[in-house]
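Please see the structure below; I have some questions.
Note that one protein chain of the assembly has been removed; the remaining protein chains are unaltered in position.
Each chain carries a letter (A and B) given by its place in the written order, and its residues are counted from 1.
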Amino acid sequence: MADDREARGAQPRIISGGSLQEAELGAAPDVAWRAKAERAESPFAQGVRRLRRSTTALIGAAIVAVLLAVALFADVIAPRSPIASDQTHTFERPSRDYPLGTDQLGRDMLSRIIHGSRISLAVGVSSVLLALFLGVPLGMISGYYGGRADSLIMRAMDLILAFPIYLLAIILMVIFAPTAGLIGTMKVTGAIAIVRIPIYARLVRGSVLSIKEKEYIEACRALGVRDPWILLRHVLPNCLAPIIVTTTLGIATSIIVEATLSFLGLGTQPPTPSWGWDLKANVAFIQSNPWISLFPGIAIFVTVLGFNLFGDGLRDALDPRLK
Amino acid sequence: MRSIRPVLGLLLGTIVLLGGTAARPADAQAPKRGGTLRVAYGNEILGMDFYTTPGYEMVWVATNVGCGLVSITPDGKFFPDAAESWQISSDGLLYTFKLRKNVLFHDGSKVDAAAVKFTFDYVLDPANRANMRQFLGAVHSVEVVDPHTVQIRLKQPYAFMMHVLAVYRMGMIIISPVVTQKYTPEERRAGKPEALVGCGPFKLVEWVKGNHLVMDRFDKYFEQGVPYLDRVVIRTIKDPVTQLAAFKAGEIDFIADFSADHVDSLRAQNPRVQIMTGKETTPMVAMMKVTVPADGKPMSKDRAPHAIFNDIRVRKAVGCYGIDRKEIVKIAYKGQATPWVGIIPPGTMDTVDVNHLCPYDPARAKALLAAAGYGPQKPLVFELMTNTEKSVFNVIATVIKEQMARIGVTANIRLVDKPSWMTTATQDGAFDMYIEDLASLLTVDQNSYLSASAAAWNHSRHVDTKVDDYYARYAREMDPVKRKAIARELQEYSADKLYWNTISGSPFYQVAQPWMKDYVYQAEFKVQYRKVWLDK
Partner (left out) sequence: MRTYILRRLLQIVPTILMITLVVFVMMRSIPGDPVVALLGDAYNEEDAIKVRAEYGLDKPVLVQYGIWLGKLVQGDWGTSILSGRPVLKDVMIRLPVTLELIVLSMAVALAIAIPAAIIGALRQNTWADYSATSVAMIGVSIPEFFAGVLLLLIFSVGLRGTLPSSGWVYLPGTCPMIVCTGSLWGNMMHVLMPAVALGIGRAALLTRLLRASMLEVIRTEYVTTARAKGLSERPVVLKHALKNALIPTITVMGLQVGFLIGGAIVVETLFAMPGLGTFGIDAIIARDYQQVQGFALITAVAFVVINLLVDLTYTFLDPRIRYA
């Protein structure tokens, strides 16, 4: 209650209730930890229960699940190869043979969209995970140890954050030189990940800062518990909820950034199927054959919506006071 | 006066499409004076200095702001511009031009023989890095005979001297000695109107890069009554969707370079649009790299053979028999282009159809590959580079990739942006084959800077001086019949050696609203608004 901060609309944080105070004092470290763990479980379990009841979160989860399935089983689901062009069937209207029509090179759009989900999801998820694995440790070190490490790390994070997200991603992609296939996708993933790292670093650092001064941490230290242990077992669980929420929403943003980069011609290059690229390449033909450009756009929209709904639901579930 | 009669009749015609039922009345309408013409370019103007800026976008401004000695009709006939008459000596070495007395620069000063001489001296001076200099190789000197008579002396006969003056790039447009010396190249490039005076029908008012370029009627233009337009405003709209939307809404009157891919969409949205095109004068090439620098240093004189395409058998297998040019044209251009093998594009002077030298023959291609040591045990893999400037490049690359698969060859497509492509291609960078359309050619003589063995733009980096010989003989032959024979030899030789591998012509489109009248289509060579008027 005293730590109530969500009114400012900053990242919501789970602050365990005041009941921790009793557990901290005078208890052996393992007991203290166990007691804390028990109490920390409960809001979490409550959160999961709330999640199950929230319709938006369930819809979002369903969409995400379907998309993951589509991406994983793309080879099986797609009726044709997404890069095989058939010159006798260009610009076909949607029909039995070609449910979403074909593009300028006679490629089946349905297959391209199914396979395109791989690029979008791969880039979306892995860029965020990469940013996570690099950003969270940086944030923890920065917040916990403070001093010069903090200064240095935050300076670097500020540097990245000082760039508008697209500007940095664009310059990075021009340097990496966009290519097709797996390497091209990795380049896009790397570019987006670099841009996202500071978000996680800052998030974690903020959490760490507010926890660091708590008495039970000092008690742990006084009792000789080693730093990494403290970080891992005590500090990290408190940041978990906002990290999860930010990650899910971050995937949505990454997918949009990837599509935008493709739109600008800087994403994974053809012939690898990519929603952003297909949208851009086919949008001028929209009067004669709208499907081939609208459907990639709708695919992007639905995917991002799914992650956003799910992430929003998570946020509501894990920090109910925001409702 | 010796007249030169190139065969350009068919080439640069105008096709006007009318969807309406009523027939147009014959062009007996009197031009209306006034109005602003709103033009859209698909690419940015890179700079405004006439003689050092690359790209057509600036040329199309220069042909309206500047005037040259002579100009050229779509049929290839020369007519007077700033010069009212001219004479060519019988040995072809002396060109004498008599200037009109009433030609003025936009700042009011007279255009006289001294200005013409200054122009030539300026271009010929290597320190100025003028891009027209490479075409004036035959010029010995330029002399002032009297204030209104200027004489160009050549070192040897040059069949295309008049073409250089009239139409290579923007032609030799006359610049003012006073103004050129007063302002710096930066100021010219930046578009400072006072620094860019010419003697053309329009004067530059302002250029704000990314915003617009504005030209106004020059009241003291030497030809009476023209131009009819008060003003021309040029904007750059890169995205085809936005171009289509702007055109449909009537926000622009004319698109100077419209993408071939979207002609059908445009026609569907605007039944009364004027879509102008002609026989292709730009080649679409699949250039194969023939040599690489032996010591790894770009542009090194020491050459080593390219690992794949130095072998003529592989070049023929891949570039000659392995590519189905008809199929490419059908898919990429919906049949609206000409499959072509010759080094001279279908619409260019002295072109010859040598398609029979490279029929589509996958069996023969496979046989040649086998002879060169490639086969199922050792499959041929190469990289096909192209750039994102035009979407059609990627389409063609994809089709070629398919065709290569049919003969057991794997082509991996590498898409780069234009500046990267230019750097790689021009600076002896690493590539196997690229797809691009290069310069538009009125005559193949304009090509020598691309494919002669010592030329910087010889991207295949071949070292065959026989090509240089052909170009030299072609340029010196004054008899049109003999010249055509040399052209035929060059094209057959080129198709045989494949240092230069044409796939098809690359069609060029310009589109205009129905109320824009009397625009004369001359492909990329002349985009002029002198006689244009708006029927509004």
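As a working rule, a contact is a pair of C-beta atoms (placed from the backbone, for glycine too) under 8 Å apart; a residue touches a chain by one contact, two chains touch by 3 or more.
Model, not experiment: these values are computed from the prediction.
S.K.: Please identify which residue in B:A246, B:I275, B:L357 or B:V520 touches the non-displayed chain.
M.R.: B:A246
S.K.: Where the complex has a chain not shown, which of B:I312, B:M422 or B:A485 is the residue touching it?
M.R.: B:M422
S.K.: Check the options A:A57, A:V235, A:A252 or A:L314 and report the residue that touches the missing chain.
M.R.: Candidates A:A57, A:V235, A:A252 or A:L314; residue touching the omitted chain: A:A252.
S.K.: Could you tell which one of B:G55, B:P271 or B:G335 touches the chain left off the display?
M.R.: Spelled out, the listed residue whose C-beta touches the missing chain is B:G55.
S.K.: So one chain is hidden, and I want to know which residue out of B:A30, B:V208 or B:V481 touches that hidden chain in the complete assembly.
M.R.: Touches the omitted chain: B:V208.
S.K.: So that we can see where the missing chain sits, which residues of chain B does it touch?
M.R.: Listed in rising order, the touching residues are 44, 46-47, 49, 52-55, 129-131, 133-134, 185-191, 205-206, 208-212, 214, 233, 235-239, 241-242, 244-246, 248-251, 269, 299, 417-420, 422-424, 426-427, 439, 449, 456-457.
S.K.: In the complete complex, the non-displayed chain touches which residues of chain A?
M.R.: Residues 5-10, 56, 146-147, 150, 155, 158-159, 161-167, 169-172, 174-175, 177, 206, 209-210, 252, 256, 259-260, 263-264, 276, 279-280, 283, 286-287, 293, 297, 300-301, 304-305, 308-309, 312, 322-323 of chain A touch the chain that is not shown.
Please note the rule applied: only the chains that are shown with their structure count from here on.
S.K.: Of all residues in chain B, which touch chain A in the complex?
M.R.: Those in contact with chain A are residues 240-241, 244, 261-262, 264-265, 268-269, 327, 330-331, 388, 391, 394-395, 398-399, 401-402, 412-417, 420.
S.K.: Quick check on the complex: what are the chain A residues that touch chain B?
M.R.: 85, 87, 90, 104-106, 174, 177-180, 265, 269-271, 281, 283-288
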